[in-house]
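In what follows, a structure is listed as structure tokens, so that the remarks can point back to it.
In this view, the complex is presented without one of its protein chains, the others remaining in place.
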Amino acid sequence: MNLSKRILVGGPVAAALALGAAAPAFAQVSGETAFVFNTLSFLMCGFLVMFMAAGFAMLESGMVRSKNVATICVKNISLYSIAGIMYYLIGYDLMYGIDAGGYIGSFSLFWSPDDTAALADAFPTEDAPGYAATSDWFFQMVFVATAASIVSGTVAERVKLWPFLIFVVFLTAVIYPIQGSWEWGAGWLDAEFGFSDFAGSTLVHSTGGWAALMGAIIIGARRGKYGADGRVNPMPGSSMPLATLGTFILWLGWFGFNGGSQLALGSAADAVAIADIFANTNAAAAGGVIAAMLASQVVFKKVDLTMALNGAIGGLVSITAEPLAPTLGGSILIGGVGGVLVVLAVPLLDKLKIDDVVGAIPAHLVCGIWGTLVVPVSNSDASFGGQIVGIIAIGLFVSIASAIVWFALKATIGVRADEEDEDMGLDRAELGMEAYPEFGAGSQRI
Amino acid sequence: MNLSKRILVGGPVAAALALGAAAPAFAQVSGETAFVFNTLSFLMCGFLVMFMAAGFAMLESGMVRSKNVATICVKNISLYSIAGIMYYLIGYDLMYGIDAGGYIGSFSLFWSPDDTAALADAFPTEDAPGYAATSDWFFQMVFVATAASIVSGTVAERVKLWPFLIFVVFLTAVIYPIQGSWEWGAGWLDAEFGFSDFAGSTLVHSTGGWAALMGAIIIGARRGKYGADGRVNPMPGSSMPLATLGTFILWLGWFGFNGGSQLALGSAADAVAIADIFANTNAAAAGGVIAAMLASQVVFKKVDLTMALNGAIGGLVSITAEPLAPTLGGSILIGGVGGVLVVLAVPLLDKLKIDDVVGAIPAHLVCGIWGTLVVPVSNSDASFGGQIVGIIAIGLFVSIASAIVWFALKATIGVRADEEDEDMGLDRAELGMEAYPEFGAGSQRI
Partner (left out) sequence: MNLSKRILVGGPVAAALALGAAAPAFAQVSGETAFVFNTLSFLMCGFLVMFMAAGFAMLESGMVRSKNVATICVKNISLYSIAGIMYYLIGYDLMYGIDAGGYIGSFSLFWSPDDTAALADAFPTEDAPGYAATSDWFFQMVFVATAASIVSGTVAERVKLWPFLIFVVFLTAVIYPIQGSWEWGAGWLDAEFGFSDFAGSTLVHSTGGWAALMGAIIIGARRGKYGADGRVNPMPGSSMPLATLGTFILWLGWFGFNGGSQLALGSAADAVAIADIFANTNAAAAGGVIAAMLASQVVFKKVDLTMALNGAIGGLVSITAEPLAPTLGGSILIGGVGGVLVVLAVPLLDKLKIDDVVGAIPAHLVCGIWGTLVVPVSNSDASFGGQIVGIIAIGLFVSIASAIVWFALKATIGVRADEEDEDMGLDRAELGMEAYPEFGAGSQRI
């Protein structure tokens, strides 16, 4: 069986107990100590993933034009907030309150933790989970937010604020949790197809990518992006250092994203696994950067900073489906292919007139598929057939569900800013402010 | 009794020991293991709180005009430095070297750690504290710095550098430690009134807020901020993405701020508590963001990014007095009220002609009071009477002491920049440099 996103109840504790019988007592991680370690891992890795929200905010702030920067900031902080609230209201139970092999979880409201067993000092029993309930909730919550963050970058500079946030409500409350339940909730994909997605190349990154792709298609490209003659007009981002900072923050957060997905730190085996995951995650990102730089030198005859940055993200997404099994060298290669895919996919999207402001679809969707497909090469528990079923099932579900929500918003309150507002910039149109009132466009009005 | 900021000597260790008698040895966190966990919690949470200094620096850099950005940067890095030095010189002993129920601690110079007992492997005895002495010092030190950071934002753009830093010396060496000793030092507020302030809504945030309020009143508003006809002239901040980044960093740091205030990680109960605190802290911030956005849509007919950011901070401050007892839903509500308070308090301050450049008084003082007042709703160990006594006592002490220092500075070396310097910007006037020499105002001189 492949790795599931949940610690089986009593799993690591029972394991520690079993080991306990065969070795001197002082050599063992005790039940309560393992409980603390596991909880600490969720919290530490969780705050790293939480900080990825800042990474997306900076990456997107740097990649949009200055007239839309304040709006992308408000979208990023509010989408993170909505994700946390919706996952509490309904999402977590929908994702994890599912029968093994099932298709949908329970529609309960207001999740609340139950740590009775642990607080009664009942660690060694089979019924006690090996971590604080809320630490798991927190860790899973920041993953939902990540999926939503991916969308905001793609549809930036033309989507209206409130309709976008309503989309985020549906994505984080319903769409993400349902597809997540199929695998990490131990639903049908996990049970019947042995689909394997350790930390979410498909479940998080492709999910965000499909939702973004549907948005980009349904909302349409920015005005003037694609000329009638097939010309692509570059619309360079306003701040390359902020985009770079955002990428570094994402890279940092990814140690938590992949490392925490081991879901335990309460034994030497877990510690070894997380250490390997950290190094592999870093190696894939490094491979992605260098491969994207070399590829852009070859394809475009120059190195492009945004390609290097998206190469890092592409490398990180590529290793996310299986950051444990590959060697360091294998991780560099997996990430390197991701970096090349980014460089190839960016112009392809432009050819299709799909306007992805920050390059999220190449990095998160394309590399998410690649990373998921390559799992069986290093992990013999996974099969190519199972991986393809998972990619298609989740891709279809998320795409259709997202398209329905985007279309419903379009048909009712509208999703797209007026032409005039788009030209003026969403900051002045929607917020009545400017991100840089003294610089660039802003300074001309002083 | 309510939670005190100090681990009682031998507390968690003795507790672990007591449990040890009733359960198999392998299930227990050992004394030395608990010592390591507790120390690790102080250090990890401490570095998160330390990073809040960067958060304040970025928030304030984004909220001031470009001609004052370098100055606010130098203030933030130097106030953090001064806080650390003064807390070593005198502050820590003044705060924690106090008799139970007392009014003032000891005026010893040069704090130094004593880990003799722990290093002698004496964990299980009653006399050994459950953590490295310096880890506690480090954690408390970053709290002092936070209080000082709050002040710099409010009085930005007109206070002179060295007088401001002298104020910081008094705040961090004397004012903060004395009021802190009353509660976290187990002084009279803790002993006689059962005042409850888990992580410092009043002790840290309102303290910073009162000091800032006195500064804003005594120093006066920025030139031109309030017109003779009662008009408020907006002076928009120079970089919204930096303000957003700062807010995200503060949010991240707050996990350490509130989580570390559990003061222990050496048992399953502590791990469960910190997990709940992490999630509640996040929920309150999320509630603050969404409530502030909705309130600003209602009140101002548009969403304002700075309100969303200050809504996050207001929500975080609101939950800080009691981040453990509420449910997740309760935390969203507590933070949400904080977010609304921010939106209401900002124009109120302008009506009173109190010029708070970054909105620190609404977020830290107003929400600090709200968060402290609401504690008894979820924590039955606290009483409304005790909370009100604490709010008033600390408010009066900090306000009077701060006013004395501000007035003394005003009467001697002066606290306010010359009119000409203020118009030119403090960066050129005080530092002889520019924050963005090629952009905005700077570019006009190239």
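Each chain carries a letter (A and B) given by its place in the written order, and its residues are counted from 1.
Keep this in mind: a contact is a pair of C-beta atoms (placed from the backbone, for glycine too) under 8 Å apart; a residue touches a chain by one contact, two chains touch by 3 or more.
Everything quoted here is computed from the prediction, not taken from an experiment.
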*Of the residues listed, B:G84, B:G260, B:P362 or B:G390, which one is in contact with the missing chain?*
B:G84
*Name every residue on chain A in touch with the hidden partner chain.*
19, 22-30, 33, 37, 40, 44, 48, 65-66, 236-241, 243-245, 247-249, 251-252, 255, 259, 265-272, 274-276, 278-279, 282-283, 285-287, 289-290, 293, 302-306, 308-309, 312, 327-329, 332, 436, 439-441
*asked:* Applying the definition given at the start, please give the residues of chain B touching the unseen chain.
replied: 16-17, 20, 25, 28, 30-33, 35-36, 39-40, 42-44, 46-47, 50-51, 53-54, 57-58, 61-62, 69-71, 73-74, 76-78, 80-82, 84-85, 88, 110-113, 115, 118-119, 121, 123-124, 131-135, 137-138, 141, 161, 239, 242, 245, 430-440, 443
